[in-house]
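Yeah, one chain of the complex is gone here, protein chain that is, but the others are all in their spots.
Per-chain numbering from 1; labels A, B, C and D assigned in written order.
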Amino acid sequence: DITILVPSGSEGDGLRAAAADYAKMKNTKVETVQAPYANVFEQGANAGATKSGVFDIILMDDPWIPFFAENGHLEDLTSYFKGAGVEGPDNDFLSKSLAICRNPYNSGPYVCLPYVGNAQMFFYDAAKFKEAGVESPKTWDDVLKAAKTLTEQGGGRYFGYVFRGGQGNPVVADFMPIFWSHGADMFNADRTKVTIDTPEGAAAMKVFMALRDVSPKGVESYNANEVGTALAAGTAASSINWPNWVATFEDPSQSKMVGKISYSPIPAGTKPGSSEIGHWTMGIMAASKNKQEAFDFMMWATTAEQIKISAERGNPPVRTSVFTDAELTKQEQFRHYPVLMEAIQASTPRPRHPKWPEIENAFGIELSKAVAGTISPEEALKNSQAAVEQITGLK
Amino acid sequence: MLKSDKGTMPKSLRPGGGLEHWTERHLRYLMLAPTVLILLALTIFPSVYMFYAAVHRISPNPDLPWEFVGIGNFARLLTDAQFHVALRNTAVFTIAAVTLEFLLGLGLALLLDRFIRRLGFLKTMLMIPMMLPPIAVAITWKLIYEPQFGVLNEIMFLLGLPVQAWAGDVNLAMFSIIVADVWQWTPFIFLLMLAGLASLPVEPYEAAALDGASSWRQFWDLTLPFLKPVIAIALLLRVMDALRLFDLVFILTGGGPADRTKVLSLYIYQVAYRFADPGYAAAMSLFVLFVTIVLSTWFMKRMRLAE
Amino acid sequence: MASVRFDNVTKKFGEFVAVHDFNLEIRDKEFLVLLGPSGCGKTTTMRMVAGLEEATSGDIYINSDRINDVLPKYRDVAMVFQSYALYPHLSVEDNIGYPLKIRKVPPEEYKRRINEVARRVELDTMLKRLPKELSGGQRQRVALARAIVRTPRVFLMDEPLSNLDAKLRTQMRAELKHLQHELQVTTIYVTHDQIEAMTLAHRVAVMNKGVIEQLGTPREIYNDPRTLFVAGFIGSPPMNLIPGEVKDGVFASAGLRVVGAGHVSIPHAVLGVRPEDVHVARAEDPDVNLAAPIYSVELTGENTLVSLQLGGRLLTLRADKNFAGQIDQRIGVKIEPDRMFLFDAETERRVDV
Amino acid sequence: MASVRFDNVTKKFGEFVAVHDFNLEIRDKEFLVLLGPSGCGKTTTMRMVAGLEEATSGDIYINSDRINDVLPKYRDVAMVFQSYALYPHLSVEDNIGYPLKIRKVPPEEYKRRINEVARRVELDTMLKRLPKELSGGQRQRVALARAIVRTPRVFLMDEPLSNLDAKLRTQMRAELKHLQHELQVTTIYVTHDQIEAMTLAHRVAVMNKGVIEQLGTPREIYNDPRTLFVAGFIGSPPMNLIPGEVKDGVFASAGLRVVGAGHVSIPHAVLGVRPEDVHVARAEDPDVNLAAPIYSVELTGENTLVSLQLGGRLLTLRADKNFAGQIDQRIGVKIEPDRMFLFDAETERRVDV
């Protein structure tokens, strides 16, 4: 019998349903423990730090992987694959999806399996953008141009762009795509240097600030939800967001914009656009007492068949075969799959560092200050550079 | 005719005889014992753990030993700018929120006690905010503050006032948190004051009225002194809770914008869980505990509460 | 200067009528004592003057101002509460000084007055104590001191000396008399102590069940009771009240015959005579009104109370403290004819002879 | 049966000594009255018997059992508190019935006893009221009723009648006397009413500043005071105490000369004589002890108190209520020689003659 820790959102619900199916099929009882999204991390960390073994499997957000893996909370899956007679996951999985499941990124051993395939997409109201003279936005300049026009016409009640400005994770999450699409990154390739305060960074920051100027007042406290709501309610024309919102936008009880929201990969800056990846992956807790059973369940749950069922339950897939499954893509609610697959393939993971939460926090504070205007963008970059250097010890 | 009660007379007057006698003699300990024992059992381990943790660097990896760092964690408090920001924000929040809650709660209790003695349901209605789950309260206020769709800005708009970003505005964020907290916890003070007022003696008020004291004087000279113990404990509890404010900030602002609403417990939470540094978190908690104890000791001395 | 007037004042507690259609004028500078049995409405009457109870109907005046609607603090009266009503959290000093503090009396004056009053009531050594550290009599004196520390228009004193010992009481009584004389403050005073009533009062109002039975000088009340109730209420031990019949000026009841009631006839009469107006005589004396064996002898200190059985009841007389009679010894008594009262048992009023 | 004994009992409140090295035995079935000035420690003494205060040192016995450490509950005493201490949340009925409820008295018995006691204290019509709806005297009667509703081994009564009117008080006094006689319960009683003390007590203990000044029967206390304090404390108005000198049996002070003190000589003496032992005579009468103008005349009801100026002080005498003298009229007085007391001013003790 195994116990799985899941967040109490749609990802958790999906896995819960799958677990129920599995229990019916096999002779294994699968219990799911649900925690609010914001607290799954603590639950897992508590269990890991105290070796309590209350959970066998944990469904993780991908940025947590380095923390769990490098602190010995996660089981290395290599031997289990061997036991199952395979090298590793099959290559129907998207390569980016698999890359994050290895620690170190894309090179180390597998510590988890991808389950929900998320990456940011760019959402916009095509009709409005057209009105503003932009047919389909390819670059941030396009976005900015249209957004500016729309905000000016909006008279304080309609805005061309909206983003997550809340301090911490939200503002970082919405800045990173712009950051990357201007060729910047937090670290240099071999991760020996912090590279926030660079000309590329400054360029990204400039665009970000320009976008802020056309966004509604109060984005300083926005999270994904507010941003999505703004689009669904038709008070903003574009934003970066997670694909889960597609279903909401198309649900008339939740959206005024049914059929009016278009999707694209992240617009380009000076470099091609890149979205932030946000996968949910399953790993086995090191303190688990039922590791083999747990692995069996994970393998089962990530088969193409199950991933498809999961997709039908509302969670984006992680397998090419499911992304391209005609049965799905012909349905209105899955019409974004090609775009999403493209976005995942072009995605970048959040910098893989076991201290990522601390880095994200420090960076988030400076970005929040910049957005709020209490410091200049230049200062924000400089401070962030210093803060991250201090946290990582890179100088 | 009065019959003799001889039947109920004790057989012996010897002191120390019988269980009841023993019980009565030791009542002072017996009545206190359950509370003391429960609290001892429940706090000893956490306290020891906290002190122990505070002088170690604890890796989230359970296989690595704890590294003794002495006062290292405490020394960090001196240089940690984020901690200082959180400290200042917490102080601002605590002072403003508790003061407002106290004034409003006491005022309201006085008004109701004086003008509306019946209509108990009114009092209950005024208490509803604190009965709502804080998490639901935080979410509701988020909805109310929401700059685009929020009802508060709609009201501002209807009143012809400039709309604001509220929780999203650097200058208003803390204010917004305070308002929400005041909304939820004023009823707490209100409730305690109401109960305090309900058991006041009447006669001193009559005497004071004849001695020429105005209602205002009666309030200062009688009501406040009579309520002093309840006020003191209510304030203490509110301050303690304000020092651990979490839900509202977590949901409404996440500490932003620009760190303006980062409070201690949010920061401690981040350090303990997000940054996986429980040793440092314990040191900060000890610091908070220390400050709380010092403040409340001082406060109780001032209020001559211990007796 | 202040006079207090009640005009048809009624006070009800729910259905219960505590004060009934009350009419009384207390003159300026007058010392009026309210007397009456427990629960007859004395405290209630005072509380209405103070403004602590609202009259259910009728008007109350201080001088010519109707004060029904005046707030207590503007009435400028001082009251000694029957239940003391001290401020439990204030020291004796602060309790006494409270009315002064309200009036923002300057500090030296404040100190001086408190000390003076405390000396008067003999509390000067315990100014720093809290009420709960005082004995009953000390508390009562604090209550008294708090009232007399200032000069109001009216003093209301509800049994202010009831918990004091006889000696202190005599002393306080003298103080109060002096004070009232000196300050000339209209005073309403409740007491159950007959000597207090007699020696302090300008006039006494005897209340019963919320109404005034008789109003008059102490001497009138004592020597000229208008009703059976007043006659029976004043005096300790109370007046002997013997039912009987008066025929043509002669009172007769089982065993007792008294001549000297003029020429009246009352079929149902009550003869009243005070214990001190009955004198012991030898049983053999021919002009005794009654001869009977002694039923009880009680020494009260100054006197001896002797009771004789008369019909089913007792006739009490006050004899000298050296009285040496024994129980069951037969003695005779003489009643002073001009010191006896006759009442009509039906109307309960006195019949003048 | 129960006797109560104090053995060297001392009670301190902090530094303040309220009761000092107290020794007293109250016999079984005895009715002992504690008399003494306000704050002398009467209530404290009682509270120690009840077990509400712990003696600082010394032992208290009921019968032969040392009760210092016995729980109040097992002391089986009933007490009337000076401050009433009624339960504000209980009706009169439940207040009175509380001791019975504790003892699980069966319901009919419970009802019956309450009704009976309520009738005794004349509260039977207000059983359903709450204490705050009662007058002061009614509250006091509830407190009394609560004590007498059961039969304890010892009654402790702290001024149980102080707020009652004279008539009711006489009646209650009789009830209490009757009750004590019938139930034979040892009783300790505090009162400031001399008549109560005189008529109820088997013995009286006069306290002063925490110690007993004199213990004796009422008659002894009144007629045979051993100290100046007792002489001055008992009696209302109090005994006249005139300082002077005794030389060979003759007392002399400014204006006053009394012969008849045997052959003693006391350089600093005090002559004590009660007002009722001073008689009015004609000023011209040759054997008057003193002739002086009348200083004041007070009617107390039964008597008239007449004061004459004597040196710097007053000599008070109790005259007939018909006394007709006027202020400033010159009268003579005669002092009964065998009714006067002589005290040594230094030791404050009586000197037998």
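In this section, a contact is a pair of C-beta atoms (placed from the backbone, for glycine too) under 8 Å apart; a residue touches a chain by one contact, two chains touch by 3 or more.
Just so it is clear, contacts and distances are computed from a predicted model.
The unshown chain of the complex is recorded in UniProt as "ABC transporter permease", chosen from "Na(+)/H(+) antiporter subunit B", "Pyruvate synthase subunit porB", "ABC transporter permease" or "Diguanylate cyclase".
From the set D:5, D:42, D:113 or D:146, the residue in touch with the chain omitted from the display is D:146, counting the whole complex. Per the touch definition above, the residue from B:194, B:242 or B:258 contacting the chain not shown is B:194. Of the candidate positions D:35, D:48 or D:86, contact with the unshown chain belongs to D:86.
The hidden chain makes contact, of the residues B:116, B:161 or B:224, with B:116.
For chain D, the residues in touch with the chain missing from this view are 50-52, 71-73, 76-79, 81-89, 98-99, 102-103, 130-132, 139, 146, 150, 156. If you put the missing chain back, the residues of chain B touching it would be 8, 20, 23-24, 27-28, 31-32, 34-36, 38-39, 42-43, 45-47, 49-50, 53, 104, 108, 111-118, 120-137, 139-141, 143-144, 148-151, 154, 157, 183, 187-188, 191-192, 194-203, 226, 229-230, 232-233, 236-237, 240, 243-244, 246-247, 251, 265, 268-269, 272, 278, 281-282, 285, 288-289, 292-293, 296-297, 300, 306-307.
Touching residues on chain A toward the chain that is not drawn are 7-10, 31-39, 42-43, 46, 49-50, 52, 54, 61, 157, 224-225, 228-229, 232-233, 235, 241-242, 244-245, 248, 252-256, 278.
What we mean here is this: only the chains that are shown with their structure count from here on.
If you average the Cα atoms of chain B and of chain D, the two centres end up 56 Å apart. Within chain A, no positions touching two or more other chains are listed. Listing the residues of chain C that touch chain B in their complex gives 50-52, 71-73, 75-79, 81, 83, 85-89, 98-99, 102-103, 146. If you check the complex, the residues on chain D that touch chain C are 13, 35-39, 42-44, 82-83, 133-138, 141, 158-159, 162-170, 192-195, 198-199, 218-219, 222, 232-238, 274-276, 298-303, 318, 321. Contacts from chain D toward chain B in the complex involve residues 62-63, 65-71, 73-76, 103, 113, 116-117, 148-153, 179, 182-183.
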